[in-house]
Every structure is written in structure tokens, then in C-alpha cells.
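A single protein chain has been omitted from the complex, and every remaining protein chain is retained in its original position.
The block that comes next holds subunit A.
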Amino acid sequence: MICQECKQRPATMHFTKIINGEKTEFHLCEQCAKEHGDMFMFYENDDFSLNNLLAGLLNFQTPMKEMTANTFPNSDILQCETCKMTYHQFTQIGRFGCSDCYRTFARYLPPILKRLHSGNSTHYGKIPKRKGGVLHLRKQLSILKQKLQELVAREEFEKAAEVRDQIRSLEYQLRQRGEEEM
């Protein structure tokens, strides 16, 4: 493949960019990449490398997709109602169209997520304060329970009593929320 910029030297650098959902590929020789690439220099290139990773991953899935196309005749028209993105489009672009896509494509996602995240498929990090709701209370509760154990082990009973009261109040809040939701 020759460089699309100078049209002389062979292209050795390949970039993929996604602009408004459209995939554009750049094939440049090292010299032209440097000219252009001044722009990509000295700051994160993580989107580029992760793009490649993802493209590789989804390409890897192509044979499987053909297979599923036969097994589930509907998989090709699996489409997100909110943003209208199809699963096929998702595999091409490597990006979701909206947060509902996660639910729409849910059954196909675990193997992809596991490959991208070293076998993990469940969030174990921060929970937003408002949106997290009950989840947030539950996480706080487990942190406080651990803290209580530590305080008791260190025989700091005064502080432990404070934490115990906090735990009780959280448990009360959780019970109330539970009743509301029922």
C-alpha cells in the first residue's frame, strides 16, 4: 500500500479515526506521518492504539458473527430502539450509539468486555451519589462494616460505637428504600 499523502513511499503507519460514526482510515509513510503526526505527538495516543485493539477484537469476531447469523437469523437486525444503531454497525464502528445500546446488545457483550478487561465483566468502582441510590448505600454500608471490625480489633470502642450508629442509620435508610421500591 502506498502512502495516501505523498503517493510515493510505502505506507507503514496506519491510523483509524471515527468521525461522527464514520470510520476513516489513514495510511501514511513514516515521513508524512511525522508531518501530520506532529499533531499526534507528545500526548495520549490511547485512542489510536485502543482502536486498533478493538478493531482486531471485533475482526476476530467476524467468523463468529457469521455463525450467529445462521443460528439467530435476527442478529443482524438487532437494533437499539433509542439510537437506531444495529449490532452490525456496532461491530464495524466499535462504539455504542447511546447508553441503551448496552442493554440492547447485552447478550453479545460479555465475551467482548471480558477480552477487553482481562476477564472482568462487572463494575467494582465508583458509584454516582444521586443516581447510584441504593447501590451507593450498600457500598457505604460494607465499607463501614469493615471499618467497624478494624476499630474493634484495635479496641477503639468509642469510635466503633460511632460507626455502629452510622451503620444502623444506613440500614434503616436501606429498609425504607426497599419498602418504597416494593
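Quick note on the criterion: a residue touches a chain if its C-beta (ideal position, glycine included) is under 8 Å from a C-beta of that chain, and two chains touch if they have at least 3 such contacts; residues count from 1.
Just so we're on the same page, contacts and distances are computed from a predicted model.
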Hidden subunit of the complex - UniProt protein name among "Protein-arginine kinase", "Aminomethyltransferase", "NADH-quinone oxidoreductase subunit H" or "4Fe-4S ferredoxin iron-sulfur binding domain-containing protein"
"Protein-arginine kinase"
Give the residue, chosen from A:Q8, A:N120 or A:S169, that touches the chain omitted from the document.
A:N120
Specify the residue from the set A:Q4, A:S99, A:Q149 or A:Q176 that touches the hidden chain.
A:S99
Considering the whole complex, which of A:C3, A:C29 or A:M85 touches the chain not shown?
A:M85
Touch list for subunit A against the chain that is not drawn
13, 17-21, 30, 35, 37-50, 52-54, 82-85, 93-99, 102, 109, 112-113, 116-132, 135
